[in-house]
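Apart from one protein chain that is not included, each protein chain of the complex appears where it belongs.
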Amino acid sequence: MERNMESLVQVKGLSVGFRVFEGLLRVLDGISLRIGQGERVGLVGETGCGKTTTVKSILKVLPQPPAVIFGGEVLFRGKDVLRMGRRAVHQLRRSSVAAIFQDPLQALNPVFTVGTQLSDIVRDWAAGTGKRLSKKEIFRRCVEALAQTGMPDPERIMTCYPIQLSGGMRQRVCIAEALVRPVELLLADEPTTNLDVTIQDQILRKLDELVEEKGMSILLITHSLGVVMDLTERVYIMYAGTIVEEGKTEELFTNPKHPYTQGLLKSIPKLTGEGISQGIPGRIPNYLHPPSGCRFHPRCEHVMPICTQQKPPLTESEGVACHLYRGDVR
Amino acid sequence: MSSRKEAALAVWQARWKGLSRGWYRYSRNPLHVVGLVVLLLIGLAAGLAPYITPYPEHAGPYTNFREAGLPPSKAHWFGTDRVGRDVFTRVIFGYRFSLLLGIVVLSISVPIGVLFGLIAGYKRGSWIETVLMRVTDIFLSVPPLVLAMAVAAMLTPNLFNAMLAISISWWPWYSRLIYGMTVSLREQYFVRELELTGAGKLQILLREILPNCLGPLLTKVTLDMGFAILMGATLSFVGLGAQPPTPGLGTMVAEGAKRLPAEWWSTIFPALAIVVVILAFNLVGDGLRDVFAEEEV
Partner (left out) sequence: MGAYIVKRLLQSILVLFGLSLLIFFIARVVPGDPARAALGNLATEEQVERLRAEMHLDKPFFVQYYYWLISVLHGDLGKSLYTQRPVTQDLVQFLPATLELMLFATLISLVVGQTMGVLSGYFRNSWFDGLFRVISYAGVATPPFVIAIFLLFIFSQLLGLAPGVGRLPITMAEPPRVTGFLLIDSLLAGRPDVTLVALKHMLLPAISLAIAHIAQEGRITRSSLIDVQQKDYILAHQVHGIRPTKVIFKYLLRPSIVPTVTVMGMDFAFLLSNAFLVEVVFMWPGFSRYAVNAMLSKDLNAIVAVVLVIGLTVALVNLLVDVTIAFLDPTVRIRRRGG
């Protein structure tokens, strides 16, 4: 069903590296993904697998240097973001895409009030659409956005500085910043990682409601499988800068194909008390000298000779990038 | 036996590795290397001044009015001053006195400052801390140059008293630096744990806290060599430091300035010499800061 849904975003063969002191870190190795109109997509992987780099590429905020984009494109409604001029990128950000970042403690400017930061977003968005909003109207929209996130006493919060708010409240402010203007796509990069578990749940539920209500697409980036299962329709599994598997969330989780995905699912601690999870032996490879062929092969229990030589493509039909599922080489 | 040897070898290897990594970071900026080379050259020239300068007797009260006020030439690279002394020779000797001043000032003020800082930081909350830090505050309440000038003025102006005056105004900066570091280090786990295991206070101060202050301390000492030399030159420039005929760099600039613009060389070369040595210390200090900086990701 999602195959014929019109794509909003299409990332094709994106390869990104970082030039550092020791050499070149090849972080993203030709990843491709798409987000349909109004679709909820998850992107799952361990910390350090390139999720945030992916998001930053879509938003075109990767600092270059040190980042280097080797190839690929990021199409937003068919236009390549990576080749857009400054103006077009600004237009895209203010009216089409919003983002929530990992660390709410870092994502708010410490020397301006919440109100200042929020209302500037509304004002510049309105300027982009050619509207001129009165101060009162801007204030009303900001308060409304804060209230929508479940923030108590939004009028007072408007006059507060970030340092006066708790982590959970700051994250609500970040969500309000993302949703205070109508957008088509929300990129949520581990929006709850740094929060208490109880607050995580509240915030995610709220986010879910708001996305539903506004009918926007969302790319939810996380390392938590539970969150993805609850909130998304389709999911990409990422390992060391490559997409290893893709599919409908429910199907993928009930019937994982890629050895990495299987390991990932096994590593969830079970409440039934069947002992401690197994986890996957080894750790994420070094990007300076990534493994040849399939980047997962050093940790894979089904490793075959070909895995070290050839990188398996993500197949359309199976939705998995693994030599095990390729009849021709088997 | 062999395992002990191996352990010793491993320690040396680790040290060597640390050193080479330090040098790697230091030399990432070529300016730092230039600074180091210049500094070594100046140090060598200053140390060997009596043997390598063309007219070593010109460093003192020598006069030869027939050669007075000569412009730069092959015989006198930086020209001669108003009484016929070779400016180049006097600049090299000036370096000798400047470096001596820097070394004396720092070897007086650093130990005092470090000691006060360590004690005050470790005795946090007691009256000792209050007394030490209030005294430090008083010394820091006026710019060091002003305090040094006031002290130098009350003493007989000469090179040694200038060193003393600068040292008096300098130690509080070290006590403030080390105090801050000691206070923050004390809060860290490894020191707390040591305290719990009952390690002696002296041991903790000298073996745990002081070594951790060494990086920033070394950086500051290097940068301050430049500033101490600057202050020495300043004091002798206004007449509160080295007195003629001692070839203090500041004294030479002040004497030459009276004869600007005609005999420009007797001012401009000593002035440039001051700039070069301070610049070199600054570059090396910045390089050391890079070496000791927290590992960047």
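A few comments on the model shown:
In order of appearance the chains are A and B, and numbering begins at 1 in each one.
In this text, contacts are C-beta pairs under 8 Å (C-beta built on N, C-alpha and C of every residue); 3 or more make two chains touch, one makes a residue touch a chain.
Everything numeric in this text was worked out from a predicted model, so none of it was measured.
Although one chain is not drawn, the whole complex shows that of B:L100, B:L145, B:V183 or B:L218 it is B:L145 that touches it. If you put the hidden chain back, the residue from A:E73, A:D120, A:D208 or A:D230 that touches it is A:D120. Residue B:A153 is the one among B:V33, B:A68 or B:A153 that touches the chain not shown. Although one chain is not drawn, its touching partners on chain A can still be listed: residues 59, 61, 63, 86, 90, 93-95, 97-99, 101, 103, 106-113, 117, 120-121, 124-125, 127-128, 161, 163-164, 174, 177-178, 181. Contact residues of chain B toward the unshown chain are 31, 134-135, 137-139, 141-147, 149-156, 168, 226, 230, 233-234, 237-240, 250, 253, 257, 260-261, 264, 267-268, 271, 274-275, 278-279, 282-283.
Here, only the chains that are shown with their structure count from here on.
Separation between the centroids of chain A and chain B, computed from CA atoms only, is 53 Å.
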